[in-house]
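Only a single protein chain was left out; the remaining protein chains are all shown in position.
Coming up: chain A.
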Amino acid sequence: MSLSLSGSTRNLPQYGALVAVLLANWLLFPDFFSIRLQDGRLFGSLVDVMNRGAPVALLAIGMTMVIATRGVDLSVGAIMAISGAIAATMTQAGWGLSAVLAASLASGLLCGLWNGVLVAVLRIQPIIATLILMVAGRGIAQLVTEGQIVTFVSPDLAAIGSGSFLTVPMPVVLTVAMLGLTALLVRMTALGLMIESVGVNRLSSAYAGVNTPVILIAVYVWCGLCAAVAGLIVTADIRGADANNAGLWLELDAILAVVVGGTSLLGGRFGLLMSVVGAAILQAMNTGILLSGFKPEFNLIVKAAVLLVVLLAQSPALTTLLPRPRGAQPIKPHPVAPKRTTP
């Protein structure tokens, strides 16, 4: 739908919303933009927004591609719980960091493979297929931790959550790295084109020779990997695994971040960076409401109101009503061709 807007103006609603939310935070809390260096690590509200937003941003990266294929992955929160549970339990049992990381990430890949096979091979609707793991995954995580909150002492693993690299908090570094890696993978190969093509029209893509099952499996596997990284960060941050609450409801935040970022649930064109911006908007709002001293009860309502505004700003129906910006054409809903009924 971005056809008539050039690349720079197309993402205006997202950047605008991010700036507006940050400015609102600044008004509420004048120290919002101050950043200081302490013990070789950056501190400040803005850094905090990025740090806290990292798990959802990671989920959103994987979710973007799933949604681009006209799917959705509800199980990412549960996958976070599984990867976190495996990391914490193995660390407690004395395994080394590399084995822990490998096992934890592998669990994410495996979960993604499961989802991908259900969707691509067994052709179950994505929302149902991933609902299975959303429910079962938390059970698996509880089995791994044997129903306990597993805590561990491992400075190496904890560093993933609370450490820093060149003064930047580790979760932010990992998110940027994943974003770069994913962008490289889809934009330097033909994967991006095929993901969009499958999302727009799976049948046409298959008839053109695109290996649609493999593309679908790949996006779910990558989404699982992103979720596993997010699970590691959360576990490392709290130095423990809580199978009941790790990543709880974060799949919904991730979907929201993707949609706020402008990728349509109807599949097709996707923007990885914009999804991360969407996650940043969500987190900036959360932080702002906490800082403002409003009752936490307001949190959800304010969030909903802001999101509504962002989504309305992207809505094709609204853009045709509003006076158009100079040079830009209103985005028209695609004209529906007269349907010739086959007798």
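We adopt the following convention: a residue touches a chain if its C-beta (ideal position, glycine included) is under 8 Å from a C-beta of that chain, and two chains touch if they have at least 3 such contacts; residues count from 1.
In this text, contacts and distances are computed from a predicted model.
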item: Hidden subunit of the complex - UniProt protein name among "Electron transfer flavoprotein alpha subunit apoprotein", "Sugar ABC transporter ATP-binding protein", "Sigma-70 family RNA polymerase sigma factor" or "Cytochrome c oxidase subunit 3"; value: "Sugar ABC transporter ATP-binding protein"
item: Hidden-chain contact residue, picked from the options A:122, A:153, A:166 or A:188; value: A:188
item: Listed residues A:142, A:162, A:201 or A:299, member touching the removed chain; value: A:201
item: Identified contact with the non-displayed chain, of A:108, A:268 or A:288; value: A:268
item: Absent chain, residues of chain A that touch it; value: 1, 3, 188-191, 193-194, 196-197, 200-201, 203-211, 215, 268-269, 334, 337-343
